[in-house]
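Before any comments, here is the structure.
As you look at this complex, bear in mind that one protein chain is not there, while each of the others sits in place.
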Amino acid sequence: MTLTTFDLIGVAVFAISGALAAGRKELDLLGVVVLATVTAIGGGTLRDVLLDRHPLFWIENGTYFIVIIVSALGTVLYVRLWSPPMNALLIADALGLALFALSGAQVAEGANCPLLVVVFLGTATGVAGGVLRDVMVAQIPLILRQEIYATAAIMGIVLYKILHSCGLAAGPSFYIGIATTALLRLLAIQRKWRLPSFRVL
Amino acid sequence: MTLTTFDLIGVAVFAISGALAAGRKELDLLGVVVLATVTAIGGGTLRDVLLDRHPLFWIENGTYFIVIIVSALGTVLYVRLWSPPMNALLIADALGLALFALSGAQVAEGANCPLLVVVFLGTATGVAGGVLRDVMVAQIPLILRQEIYATAAIMGIVLYKILHSCGLAAGPSFYIGIATTALLRLLAIQRKWRLPSFRVL
Partner (left out) sequence: MTLTTFDLIGVAVFAISGALAAGRKELDLLGVVVLATVTAIGGGTLRDVLLDRHPLFWIENGTYFIVIIVSALGTVLYVRLWSPPMNALLIADALGLALFALSGAQVAEGANCPLLVVVFLGTATGVAGGVLRDVMVAQIPLILRQEIYATAAIMGIVLYKILHSCGLAAGPSFYIGIATTALLRLLAIQRKWRLPSFRVL
């Protein structure tokens, strides 16, 4: 799969998470599509604006909007007909986080950024869509809940870099990075895993 | 009227809405001007950054800041001397939404974006200033209330595109689009119109 394919899947799962978040606030149908769009393209747009990559991926290629609209309205239809799977929003968010974190890291690598910048830009690409979604519906961003979140993105990216620099091909390293981020996040939700937290009174 | 004239009027009405929102939080006078500025230039700035149009309209042309300062301080003076008209914030917001949504769509057209991107960029240009304003004063963004909001912007833009592609000149199609968005939004406020909403428990 090419990077664009991963971007499309990431866009679709974040669009679903945006539609579900919109449903919790009872937005109207076009509001659902708007929130799904912002969630879906937020991370990649931040990545491309920061790296000055123009035209932006969704301006160049109309496919992204079709994928978003189909995902958002499909989510509405699904929820109307059946009930949404438990934690559907959290699962879609975890997949989007993993896909965008790794694709963001790979784009930053391609722009010859230093290692720490690759890790930061990948993490920012992964979390930005969800942060925008949560801020726009006035929820506390998932990144602030105490389970592992940005940490899962960082660990997936770091593992990808380690495997790749140890000689594993870019492709498998990339898949393992995505799987690591998604699994870490999902396990963290299910088992309420936390890292040691820092507290100031 | 040229596009710049519409931008100036949009900037003025959004500056008024920003000043009124600042007044609800009792900011000091310079804070009022800062919030009015962010609200007024937010949408157009997002549009230009996403389309990579530099220098930004307000960096190039100092007139915008003078219009914003006069609008913001004029609002303060007006409210001190008389009481503000009922729903003044909502009315200024509706006009700004309509002017920026249509001007954003026209700029995106000029950059040869595909249709769905024109609709999205226009809508984003229309709503961004108000979202920034509401997030900065920690209010739930108007886009999330259940009356028609982003929907009004989308409908005005779509009507403009339909009329224009059916042979009506760009000018009148543009005015009709603006009037449609503003009227839809104002009627939605007054009559509490809603589209069918989507709910997830």
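The first chain written gets the first letter, and so on, giving A and B; residue counts start at 1 in each chain.
The rule is simple: a residue touches a chain if its C-beta (ideal position, glycine included) is under 8 Å from a C-beta of that chain, and two chains touch if they have at least 3 such contacts.
Predicted, not measured: the structure shown is a model, and the values here were computed from it.
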item: Per the touch definition above, residue among A:Leu51, A:Leu168 or A:Leu186 touching the missing chain; value: A:Leu51
item: Residue among B:Val79, B:Ala111 or B:Ala179 that touches the chain left out of view; value: B:Val79
item: Missing-chain contacts mapped onto subunit B; value: 19-20, 22-32, 34, 37, 45, 49, 54-56, 58-59, 62, 65-66, 69, 76, 79, 84, 135-138
item: Residues of subunit A in contact with the chain not shown; value: 49-52, 111, 113-117, 120-121, 123, 127, 131, 135, 140-141, 143-144, 146, 148-151, 154, 194-200
